[in-house]
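Only one protein chain is missing; all other protein chains are in place.
Read from first to last, the chains carry the letters A, B and C; within each, the first residue is number 1.
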C-alpha cells in the first residue's frame, strides 16, 4: 500500500472506534448504483524502482544536446543551489501561506520577490505570480479594462509582434467578457510596430499591449508607443522578458509616464525548460492599480510584539473573499517557481543578470553572423534585437529541424504556421549557455544538411 | 572571486582595523624566500555553468546501461528521499557533532543508526562508522589483537575467500605493528573454507576472519568456523554484507557463542556505486569490547532538565583525547553516508531489506542458469550462494568484458589477477534492480559475442 | 533579516555569473536601462544560508501534520520530484521536434488515459494549469456548447452556497450570472430551491461532490436530471476527488465536464502556493470544445494536436503545453499507486476522516453534520466556544500551531460559523490523528481555564500573531532602501 501507513491493527481499532465493521461501510451514503467497479484501464502499481527505470528510458528519448530555440522559453544556466533549496520539503510541500505565523519562510521570500520584480519592471508593486506569461497577459488585459477610468472601451490593441500563443491564450480568456483584441500589423522589413503606422485617430480603446523585446526578438519603439497610447487615454501593458530588463529600459521608464502594467514569463529566472512548465507569470503595476491586480499579494506588518512579519494582504480582491466579484478566479499560483526565481535572482544579482543578458545578446548576434555567412541563409529583420533573430532559408525549414534533431539539436522555431508571410523562416536563440564551439556546431550542421539537400 | 563575499570597501575597512596597508602584509611572517610565485599548471577558474558542461560531458563517457558487477559494491535501488534528505544543508554541511546541543539532528540519527546496525549484526554495540569495508576489517584486526585477553598472539587467520582488496588493505594497515596475516586456502570445488580442512592444532592466534557471504558469493560454514576459533581462544571477526543479513544468520548467532566483532561495507545501504566511494565501513561488537572499538560512538543521556538527548561518548578511546594511546587514529569518518544509510534502512524496513536480499539472490541464480545454459559457460562452485556467482568461460574474459562494455554493460569482475587458479572466470551479480529482460539481454549479448569470437 | 539588508554594492556570487560582461554594441542608448535593479548583491553562501533558514520557518507536509480541508495535503513522494527533473525532461524545450519528444508525450498520453479511467469521462485535456483554470476551461466549454447550438439565452450558472470561491469567480469570468443555491441542514443541496431557479436561462451548475461540507451529495442523480431536463450541463469541481477515487466516477454521476486538481488528488507539491495542474475531462458532447493541446497516438508515434485541427476548441490555456513538469509528477504518482492504490486512497482518506470526526465528537466538539458520514474531510464548528468562551476558530487555529499541528481550513465554507474543515488525508498515521485530537482537547481545556492564553497564540512561531489589519491599511508591499 504505497504511502499508506495503516497496519491491519490500526484499521481494526479505527473501525471499532467509529463503530462500523468495514471501510466499505463508510461509503454507504453513496447510492449503490453509482458505485463503480474500480478502475479498468489503469495499470497495476509499480515500485519507485520500476517507475524510475521507465521514466529514465523515456527521458533518454528526449535528451537534447544543444537547444537553439527560444520563443518564450529560454535555456539559461540555473545555479545548482536554486533547486536544491527550492525543493527542500519546507518550501516544496507547504500550502499557500494561510497561517502566516507558520509560513514566514514563504511569506518573507515572496515579499522579497515582489521587491525584486517591482524594481526590475520599474513599477511600484508586484503580485506573487500568475500561471505563466500568456495567462498573465490575459489577466493584464482584464485588469486594464477594469482599471482604465478614462475609457469604458473593451477594445484592446495588440501587435502581431506579441507572442502568438499569448494572443491565443488571451483570446481564450477574455473574449467571454466581450473584450475585443484588435491586432496591429508589423513592419515587414524590420519586424516591429512602426509608430508612424499607428492611426492618428484610433478610436476609444482600453489598452495597448507592447512587447519588449517582441516575439521576433526585435526591439519596439516603446517610448513612442507608450506616449501614443497614453495620449489616447489608453493604458499601456508591457510584456517583457525579465532577463532583458537588466539591459533594457524598464517599463516604468517607457515614454513620458511609463507603462501602467508589466507582465511576462518568469521562466528565464531559474525554471528549467521542462516542456513548457511549470513556469510562472509575473505582473507588476503602479500603486494606483494595486486593488485591481489579480493574484496573491504579500504585505509586511508587525506582530503583537511589534516585530516585523509578513502576511497575505488585500485579500478582499480575491475569489475566496469576494467570490463572484473577485478580480480573478486564480487561487493556486506558481509559488514554487517563484521560490526558485527569488533564489536565482539573489544568486545572480544585478551584475550577473546583466552579464547573462549581454552574453545572450552577443551570442545570438554571433550565431546570426555565422549562419548568414552561408549561402541561402539571410536575416529577415534589420532591427536591433535582444537575443533572438529570424533567419530565412532557401528551402523548407522542416527538413533542417528534422536533420538537426537527429543530432540532438533543437534548431529553432518554425514561424510560418503563425506567420504565413514568414515562409522558410526559423527563429533562433543562443543564450549565455552557448559556447563559440556550439555556434560552430550549428553552422557546420547547416552546411552539412545543405549539401545533402542539394545532392538529393 | 568565487565564494568570497568581500567588497573592496570591506577589504579597505578591515585592513584599516587591523592596521596594515595590504592583504599581502598579513603574510609578512612567512620568510620571503619561501613565498611562491603562485600556481603554475592549474587552469584559470571557470563558472559553475562552465564546469557543469565539462562534467556532464565527462560523466556521459562513463554512462552505464546495465551493471552486473558486484565484488563488494552493489547496485541497489536507492529511494529518492535518501539523498534528497541527506544532502539537506543541515546534514551535508555540518561538522562532527562536537557541540552536542547544536547537533541533535546528527546525533540522534547516529544513535538510531547504531541501534539498527547492532540489531542487523546481532551484536550489542556499533560505532558511528569507519572509512569503508576494507579499512573496517583492518581496524577490526587491530582491535581483536588488543581485545583478546586469552591470547597475546599477533597472528590472524584470514581465508582467501575474503575480498582480495580487504586483505591487501588490512596488510597495509596492520603489518607495521608486527601483526601477521596467515591465509587459509579454500576448497576448489565449492569456493568456501571446508571446516574439515582446518588444522587440529593451529597454534596460538588472535583471531579468525570469517566472511559471509564470502568474496565468491558462497556461504561459509560460519557456525563450525566460529566454534573452531573460539575453541582455540581466538576471537571471531565477521565480515558481512548488510543486505544479506536480512536473510542470513547474524554474526551474533554464529556458532555457540556468536562472533565477537562484525564489520563490513555499508555501501549497499543507500550509497551509489560512485566509482568506489564514498562508502562507509561499519563495525559492531560485544558490549565487553566497546572500549577497544575505534571510531565515534554516540550515547543517549539527559540534559539539565532531565530531557533525553544525545552526545559523543567514550571519547577517551579517541585520538583527540588519548593521542598516541588511542584505539585508532581515525577522526573524520563517513558521516554523510551513515545519514543516507539510516534513512535507507528506515525507508526499506525489515521486510523491504529481506525482499531486496531475496530478489538479488533469486535474480543471480536465474542469471547463472541462463548463462550456463549456453555452451562454454559453466558454474565454478557448487555451494549455496547469496547474490554472486563465479562463471567459467572457455575463452579469455577480457574480450567479453570489452565487448559488453561497448554496449554500456559491465559484465562482471575478472578474477584471475587475484586468483590465478580462476582463469577465464567472471564473477557476476544481479541485484533486485535487474529485470527478466535485463538477464536476457546479458545472455543474448554473450551469445552474440561467442558467435563473433568463433567467426574470428 | 531581508536579503536586501545583507546586500552590499559590488558583492556577488561570482561562480554563477558569466565570466565577463561582454560589450553590447548593437542596442542603441534609447533602449537601454540606466538604473541598477534592486536585486540582492550577496555571496552564494549568503543566499544559500538566507533561503535555507527562511525555509525552516515554514510548516509543511514534510515537517508537520497539515490537515487543511479542501487542500488534500498528503505526502508528495520524493521520487516524483527527482524523476520529473531527469535531464531529458528538464531540458526539453516545449517546441522541441517530434523525435525529441516521444518520451514526454508518451507520459502525457498515458496520463490522459489514466485520468479518463479515473473520472469516467470520455476525453481529457491536460491544458489547465490549476483548478481554477480548469474551472474556467469547463465553464467556457459549457458556453461554447450552448453557443454552438445557438442557445444563447443561457446566462446563468448555478452554484451552491457552500462552493469554493473559485466557482462563482470563474462563472463571472466567463460572463455568466451566478445564482446561489442554498444547502439543507444535512449538507445536501436544497432540491426545492434548485427546482425553483432552474430554467431556460440555466447554462449549468457547478458542483463539488463530496461537497466542501465534507459530505457526499446523495441526490446527485436527481440534481443531474433536473439540470439536464432544463437543458443545462453539470460541472464537477474535482477538488475532492481524493474521497472517491476508484469508488465513484464523476462520469457515472452524470457530470458533463470536470476538472481535477492533480496537486491534491495526485499529490504533486503545493510549493507554498503552487504550481498546480487542473486537467479537464468531458462527456462525448463536449469533446470538440476541449482546450488544446491534446496528445494523440498514431502508429506508435505521439503527436500534439493543436487549435489547427480543433476548430471548435475553446483554445489555449498556456503559452506552451501546460504545467508539464507537474503532469509528469502526477503521472509518476499514478503509476506508483496503480489501480489498486487509487482505490485505497479513497478508503484510507475516508477512514482517517471518520475516525477523527468520531473522536472529536466524543471529545465534545460539535460537528456541522452529526448525522452524516464524513467523506475525506469533515467540519467542526466552534461557535459555542466563540460565544461562551470568547475563543474563536482563529484562536484555536493559532494555538494548534504551538502544539505542532498546522491548522485546518478555517472560516470556509462560509455558511458554517466558526468552522474547521479538517482533512487528514490517507498518508497520515493514526498516531498523528490521535496527537491532533489530544491537542484539540488540551486547547479546549485551556480555553475553558485561561481563554487569554489561547487568544494570544501562537507563542512558539518565528513571530507572534500578526496584524492583518495594519497590513491591509498601511500597505507595505516592497522593500525600499531609502526607508532604512
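Assume a residue touches a chain if its C-beta (ideal position, glycine included) is under 8 Å from a C-beta of that chain, and two chains touch if they have at least 3 such contacts.
Please read all numbers here as calculations on a predicted model, not as lab measurements.
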| item | value |
| --- | --- |
| Chains in view that touch the one left out, judged over the entire complex | A, B, C |
| Residue among B:194, B:227, B:257 or B:354 that touches the chain left out of view | B:354 |
| Hidden partner chain, touching residue among B:241, B:328 or B:441 | B:328 |
| Touching residues on subunit C - with respect to the absent chain | 6, 8, 11, 15, 43-46, 48-49, 52-53, 56, 61-64, 75, 77-79, 336, 427-429, 431 |
| Interface with the unshown chain - residue positions in subunit A | 1-10, 46-50, 79-81, 84-85, 89-90 |
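Here is the rule we use: only the chains that are shown with their structure count from here on.
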| item | value |
| --- | --- |
| Of all other chains, the one whose Cα centre sits farthest from subunit C | B |
| Centre-of-Cα separation between subunit C and subunit A, whole angstrom | 20 |
| Mean-CA-position distance for subunit C and subunit B (Å) | 46 |
| Geometric centre distance via CA averages, subunit B-subunit A, whole Å | 47 |
| Where subunit B touches two or more other chains, by residue | 47-49, 79-80, 84 |
| Interface hub residues of subunit C, defined as touching at least two other chains | 11, 13, 15-18, 42, 44, 48, 52, 77, 79, 81, 83 |
